[in-house]
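A single protein chain has been removed from this complex, and every other one stays in its place.
Coming up: chain A.
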């Protein structure tokens, strides 16, 4: 159990990701669209509102770095104001009803004698059920902090 707390603390102590301003703007736009889609269920209204949101982003395109810093900060604050209490998520992600509903059983249980078939495919799964790939740097080895309040995990 101590290991669990230590891993959680290690997760919180990770260095914040450094992104360029373009990347930050793209991520803000993405989160804003997802939040909008949680609030606005009707597709036609969503398209209208999303077009307006896009126009807001386009209006400030190509501004200088200092203004961009301020705009990004204000944008993130506004996004926080619009947090949805129960955002839409894909069912197999945390907060969805299929999340970890049928987790793949560990090999030790499938083959208690320890003689694993040599031709069986071996994958390590992330909690979002994608396959761990070392080159993308996402691997679920160890503890993964799942945030049920915000329905994400990083």
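As a working rule, contacts are C-beta pairs under 8 Å (C-beta built on N, C-alpha and C of every residue); 3 or more make two chains touch, one makes a residue touch a chain; residues count from 1.
Operating definition for what follows: contacts and distances are computed from a predicted model.
Not shown: a single chain whose UniProt protein name, out of "Gamma-secretase subunit PEN-2", "Acyl carrier protein", "Glutathione S-transferase" or "Cell cycle control protein", is "Acyl carrier protein". Contacts to the hidden chain, counted on chain A, fall at residues 4, 7-8, 12, 14, 16, 22-23, 25-27, 29-30, 33-34, 37, 41-43, 47, 50-51, 54, 57-58, 76, 80, 86, 88-93, 95-97, 99-100, 103-108, 110, 120-125, 127-132, 136-138, 140-150, 154.
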